[in-house]
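Here the complex is missing one protein chain, while the rest keep their positions.
Here is chain A:
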Amino acid sequence: MFALVVDDDRTTRIFHQVLISSEGIDVHVAEDGHQAVRMITEGNKYDLILMDRDMPTMNGLTATKMLREMGVTSTIVGITSWDRKFEIEDFLAAGADKCLAKPLTIEKLRSIFAEVANVPGQTSGTKN
């Protein structure tokens, strides 16, 4: 399984990166939605994308919409700072598969991995 963490906050990005790595999963990082879209356009494929909502240059909602329009079928989990209903609805409407409030925990991550593993056609991606 390959994962992509997209977050403009350095502390959160590194924490999520190490959290995912600790489960034996290869993980890349991107600082904003624009970089994430570029990495995927360049041929990187991810089973799981953790997408922060509020980021400069390109936010998580726009990036998610763009990736779905490109035909990306990765599991996209929207990561919000608040558990506010409209933030969750916005992310799901943009094409995210689910939303979680940060910070993530080992337990939350494991539940996501279990779901990704059960998604038909979601096999290990390749990375450049």
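Please note the rule applied: contacts are C-beta pairs under 8 Å (C-beta built on N, C-alpha and C of every residue); 3 or more make two chains touch, one makes a residue touch a chain; residues count from 1.
Definition applied: contacts and distances are computed from a predicted model.
The chain that is not shown carries the UniProt protein name "Histidine-containing phosphotransfer protein", picked from "Elongator complex protein 6", "Golgin subfamily A member 7B", "Nodulation signaling pathway 2-like protein" or "Histidine-containing phosphotransfer protein". Among A:A3, A:L19 or A:I76, only A:L19 touches the chain that is left out of the view. Between the chain not shown and the residues A:D9, A:D26 or A:E115, the one that touches is A:D9. By the touch criterion stated above, the residues of chain A touching the omitted chain are 7-12, 14-16, 18-19, 22, 52, 54, 81, 102-103, 105-106.
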